[in-house]
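Here the complex is missing one protein chain, while the rest keep their positions.
Let's look at chain A:
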Amino acid sequence: MARQEPQLHSRDDRPVGYGLPTVLAVGLHLVVVVLSVVTLPQREPEHQTSSIVQATLVSTETTTDQAQRAEEARSRAAARQAEEAEQQAQAEREAEQAAAEAAQREAEEQAAREAEARAREEARQAAEAEAQRRAEEAERQTELREQQEAERQRQQEEAAEAERQRQLEAQRRAEEEAERQHQAEEQARREREAEEQRRAEEEAERQRQAEEQARREREAEEQRRAEEEAERQRQAEEQARREREAEEQRRAEEEAERQRQAEEQARREREAEERRRAEEEAERQRRAEEEARRAAEAASQGLDRAIEGESDAVANARQAQEAANSFINLVRRAVEQAWVIPPGAGGGLAATVQVQLGPSGELFGASVTQSSGDSAFDRSAIQAVEAAAPFGELRQLPAAAQRDFRQFNLRFRPGDVR
């Protein structure tokens, strides 16, 4: 019992204070805060800053040089003019195209007609040449035939000569024979004369007559046979010649026919070729003309554009100077009002945002052209531009200045935020 007392009293002695609970509670909150801070990559000093964003400490300025803007404007104007000219040219071209088409059709027809005529002419020439050639051919053939004929005649004459010689030979041989026989007879007659003159003479006479007869007959026979032979040979030759001639004629005709057909074919092909070439030629010519016309148009347009761009540039430079103050101030004020500077943005950060506006001042696009390295800062700059848009004041500017301010750069650079 006495043992329990001190324990009991020691515990009851002092009431529960507030020191430990306070420490615990504050510690708990600190842990919560630290957890919420540490999990996010956040720098500690920022929490002590008490500056609320009042987007007034902004120095926004357009830093594009005038020349560049003028250049851009000129290029834009030129592009627009080119577009308009393009449209106009389109219409013109369409009209011209219709005309050109008609002309082309006409030209084509003409070309076709010409080609046709040319082809016809050529065909005619070809036909003439053909005819001439055929005539020549025929002449040649007749010549050839005549030559052949002469040759044949010559051969025939030769054959006749040979025949004659042969006949002469035979005559001579027969005469020799007869001489020989005559000598023999004479001897026999002389022998027989020695014996029986009369009988022998008669017999000799008879024999002589018979022989004469026989000789005559033989001669006649031989003559006839030779004549028959010659006749046959002549006939055969004549026949052969005729056949050859007919054959030759037929062949020549066939040849001529074939040649004629081939030539006809070639002529037709040539004609088609000619016509096609003529058409192609016409087409090429037409195209070349078209291109030349277009090139001339483009050249004239380019010149116009250049002149216009120059005058525009002069006008822009003057008017932009006048309009710059009012419009830039308006835009700058609007963007400044809309800009929420991120707390981490120090004085050293600077970002350049390129702003593209529509014709009535609405925002087409805003992009960071020169980053500050801090993504939040860049984003805040773009958000400021987006918040400040649309810049309806653009419509109150003169047209040249409007083009000038369709695209401009804004430079975001916070002043001393703290």
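Just so it is clear, a residue touches a chain if its C-beta (ideal position, glycine included) is under 8 Å from a C-beta of that chain, and two chains touch if they have at least 3 such contacts; residues count from 1.
We adopt the following convention: contacts and distances are computed from a predicted model.
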| item | value |
| --- | --- |
| Chain not displayed: protein name in its UniProt record ("Tol-Pal system protein TolQ", "DNA-directed RNA polymerase sigma-70 factor", "ABC transporter permease" or "MaoC family dehydratase") | "Tol-Pal system protein TolQ" |
| Residue among A:178, A:256 or A:387 touching the omitted chain | A:387 |
| For chain A, the residues touching the chain missing from this view | 1, 4-5, 8-9, 11-13, 16-18, 20-22, 24-26, 28-29, 32, 36-37, 40-42, 46-47, 49-50, 52-53, 334, 337-338, 340, 342-344, 363, 374-376, 379-380, 383, 386-390 |
